[in-house]
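Sending over a structure as structure tokens; questions will come in a sec.
Omission of a single protein chain aside, the complex is shown with its protein chains in their original locations.
Moving on to chain A:
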């Protein structure tokens, strides 16, 4: 029987890690990811997991240690946030190119500066091209579920690509909610035994990991990484369906909320989607056909699904919780590009919100809908929600 616990998102993720029982976790605590590592270290200290916990002196070392561990053949995890991820950056790319299915919860936080420890998505966007799978979660339940799903997906033979599970700093990581925790055996059976493809510790079959790869094969290895992500895209519906069987919770590339006949659609990721759903309900009560699209999967980007969901709608307002200085905001530019082949292209608007943990209120999220209803969207004008103008 699943247990319902009132816990934080960080604790929910730590419970998922406990049930996955990885061989190695190397991590450095960084706000607001710290409680994940703390809870997990407690599980290790109490002997409820078999994991070897490696307390390192920085995130660069954490990512280096997990690369070594995963290359050795161990099921390996870590967790980080913002500047910690930035410090890992170099090795983040290497983990992906070495095709090591590491799972890493990212507690989304502003990439300073100026110095800020609160939530936005600049960290996740910064590594969007690193070759990792990127899943996003609206609340603690989703963060728990996605951690388990990520493990199953990343380790599939045809995928073999590391995966990040994103949850919003403080809002999700530190807020207490009811979370349904599956039985340990159910999760254990779902993720199964990890059978590494090229374990360094297999001394009967000596191999070399991470050799120099110059102009002769580098290009080909990147093409292979692309194939891994294409295969992840193909495998996701299957993994989601398998997870639904054990949990009853249904996931997809996109969370479509009141979208059947929606004319005005907001696209937003993670926790702000909860507020947006509330706003959609308010608008629906007034007879306005509002809807919401929340991508659960950001990489591989579900371009086809976005096109299907948004083709023919009156207006699409994309909300980004980070800027891409001098360019269009990341989610907006991807959604806009997905709509290039729309038969009936909707009006589009781009909004930046909630930077550095700025509060996201229902009043604020009414603005894009109002702009759309008044026909005042401008696809080339980035607008700001809650900015001191």
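Basically, a residue touches a chain if its C-beta (ideal position, glycine included) is under 8 Å from a C-beta of that chain, and two chains touch if they have at least 3 such contacts; residues count from 1.
In this text, contacts and distances are computed from a predicted model.
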| item | value |
| --- | --- |
| Name under which UniProt lists the unshown chain, selected from "Molybdopterin synthase sulfur carrier subunit", "4Fe-4S binding protein", "Fumarate hydratase" or "Branched-chain amino acid ABC transporter permease" | "4Fe-4S binding protein" |
| Residue of A:178, A:192 or A:210 in touch with the missing chain, whole complex considered | A:210 |
| Touch criterion as defined above, residue of A:223, A:250, A:304 or A:327 at the omitted chain | A:223 |
| Options A:160, A:254 or A:319, residue touching the unrepresented chain | A:160 |
| Footprint left on chain A by the chain that the document does not show | 97-100, 160, 197-198, 205-211, 213, 216-217, 219-221, 223-224, 227-228 |
